[in-house]
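Here the complex is missing a single protein chain, while all its other protein chains stay put.
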Amino acid sequence: MEVTLLIQATDDSFRILEDARNQAKGLLDSARILEDAREQAKGLLDSARILEDAREQAKGLLDSTVGVTSETRQMEKQKIQTIFQGVQETKSGFQNFIVTFSLLFVFWILLSGKFDMFHLTIGVICSIVVAHLTHDLLFANVRVGDTMVIVRRFIIYIPWLIYQIIRANIYVACLALSPKMPIDPHVLRFRTKLESDISWVTLANSITLTPRTITMDIKDGEFFVHALDKRVADDLHAGEMEDRVAHIFMEADHIYIQDALDVARIYVELRKWV
Amino acid sequence: MSTFFLVIGLGLCILVFFVLYRVVFGPGVFNRIAAISAIGTKTLIILLIMGFVYGRVEMFVDISLVYALLNFIGVLAASKFLEMEKEL
Amino acid sequence: MIRSSEDIIIRTVSRVLVPFIQLFALYVIAHGHYSPGGGFQGGVILGASLVLLLITYGPKETRRHISEKSVTVFSSLGVLIYSGIGVICLLLLGNYLDYGKLSGILHVAPAEARALGILGIEIGVGFTVMAIMFSIFFDISSGGKPPEDEKE
Partner (left out) sequence: MTSAAVILSTIFILGGIFFFTTATIGILRFPDFFTRLHATGKGDTLAVLLCLIGLAIYEGFSLTALKIVFIAVFMALAQPTATHAISKAALRVGVQPWMKGEKENDSSI
């Protein structure tokens, strides 16, 4: 009797254990499902966060576009309003003529040095004739920029250039006077990031005048430089002079009117989409 | 100061004779052109110094400007011609 | 055959220099009686500036600045000015190129009339020299072919 009771109790306890195990298994399973769900939820959250970020970035982009355009609007109004309405050709031609004429007349006065009526009249006539013939030469391919800033930066650039010329000449003098002449010439080639042709001229002539290098050729935007020394390669590839020239002519670190106008066009397109 | 200018002018003339070696014997036409260009720049200074010696600078300065101009155009034309000759 | 050069450096430098060279040439022509110079030298510098334009920009662009017709007009106009002033002096009962007689029709003092007459003569000589020098250089450089055959 007692044995049967014992067996029953054991059976019961086993059943309870079995139930508990089953329940635990079910719990575990549900926990695993929950885990999965949680991970899925986390993934969803992450993607939501990414979406949020993207939205904020988009907003920032839009804001910055608005800022750039509102800055450039003013310049547009001041300088280009009339230019982009069809009268660009004649007006800029006339402005070029006026500027060329005044430059040439100042040059005439400095050359002539006579201030009586007769010579001044001849000067005006000659300046008008030459300015009419060559008004498209002096100011061809000039990018719209702040001329006074360029002139000031160029004047600041000159003393550095003179210092470099003197260094270059002392180097050449030492080479020419030294009996063994330790030179190791080779040809370098590098590409430049400069765009306008006046800055190319400045860069090429500066390379010719600074120590150890002369500009040999420019083919397809690639500078061929003849150097007297191996060391100079690093200097040129570091591009200190290029940066200086870019700084003078406001290239690569300034927004141009044309670029601003492009941005404005893109902004109009964006507004249509939004 | 006039003696100083005379000496300077004579020194430049001697330098011109040295460069003339490159013009006469220098191998190849490019050496000759480069040497002639160098002679031109020295002549420019000699002309100005002649002006100071004779006391008529305002006259010689025009000649010297014209000389610099024609030297430049001459070098450009010669190099253009040699470049052209290869294409033909 | 001169083609337009691809070299941006020489093009830009000569583009900036050409107006000043031309003005300097006109200065040399106009101040012929104070400084060395005069019609011939000024004409040569004027021609040299056009030659600089030709060797850097090629014949097509140069023709846009000074055409075949204007070269012809200039070369004859110079001779016309020169001989015309001489003949006017003859008509005013003076010698050929006797500038002093010009004061009769210009209503100025004889000395000033002489200066004006010399200026006219120099302008005429300068025009002719410029046109002829440019014409010679252009014809030799284009190899005798008319410029329309040029393939740029």
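Chains here go by letter, A, B and C, matching the order in which they are written, and residues are numbered from 1 within each.
Assume a residue touches a chain if its C-beta (ideal position, glycine included) is under 8 Å from a C-beta of that chain, and two chains touch if they have at least 3 such contacts.
These numbers were taken from a predicted model, which means no experiment stands behind them.
Asks: Missing chain touches which shown chains?
Replies: A, B, C
Asks: Hey, which of A:L5, A:L110 or A:M148 is the one touching the hidden chain?
Replies: Touches the omitted chain: A:L110.
Asks: Looking beyond the chains shown, say which of A:M117, A:M148 or A:L177 touches the absent one.
Replies: Residue touching the chain left out of view: A:L177.
Asks: From the listed residues A:V99, A:I150 or A:A168, report the one that touches the chain absent from this view.
Replies: Hidden-chain contact among the options goes to A:A168.
Asks: What does the interface between chain A and the hidden chain look like in terms of residue numbers?
Replies: 110-111, 113, 165-166, 168-169, 172-173, 175-177, 181, 183-187, 204-205, 208-209, 212, 214-218, 224, 226, 228
Asks: Mind listing the chain C residues that contact the chain we can't see here?
Replies: 7, 9-10, 13, 16-17
Asks: With the missing chain put back, which residues of chain B would touch it? List them for me.
Replies: Given the touch definition above, chain B has residues 1, 4, 8, 11-12, 15, 18-19, 21-22, 27-31, 33-35, 37-38, 41-42, 44-45, 48-49, 52, 57-58, 61-62, 64-65, 68-69, 71-72, 75-76, 79-80, 82-83, 86 touching the missing chain.
To be clear about the criterion, only the chains that are shown with their structure count from here on.
Asks: Per the centroid of Cα atoms for each chain, what is the distance between chain A and chain B, given in Å?
Replies: Going by mean C-alpha positions, chain A sits 43 Å from chain B.
Asks: List the centre-to-centre spacing of chain A and chain C in whole Å, with centres computed as mean CA coordinates.
Replies: Comparing mean C-alpha positions, chain C is 47 Å from chain A.
Asks: Suppose each chain is reduced to the average of its Cα coordinates; what separation in Å results between chain B and chain C?
Replies: 26
Asks: Counting only residues that touch at least two other chains, what does the list for chain C look like?
Replies: 24
Asks: Would you give the residues of chain A that are in contact with at least 2 other chains, written as numbers and ranges?
Replies: none
Asks: What does chain C use to touch chain B in their complex?
Replies: Residue positions touching the partner: 1-2, 5, 10, 14, 21, 24, 28, 35-37, 41, 45, 48, 51-52, 55-56.
Asks: Could you please specify the touching residues of chain A with respect to chain C in the complex?
Replies: For this pair, the touching residues of chain A are 100, 103-104, 107-108, 111-112, 119, 122, 126-127, 129-131, 133-134, 137-138, 140, 197-198, 200-201, 204-205, 215, 218.
Asks: For chain B, which residues count as touching chain C in their complex?
Replies: 58-59, 62-63, 65-66, 69-70, 73, 76-77, 80, 84, 87-88
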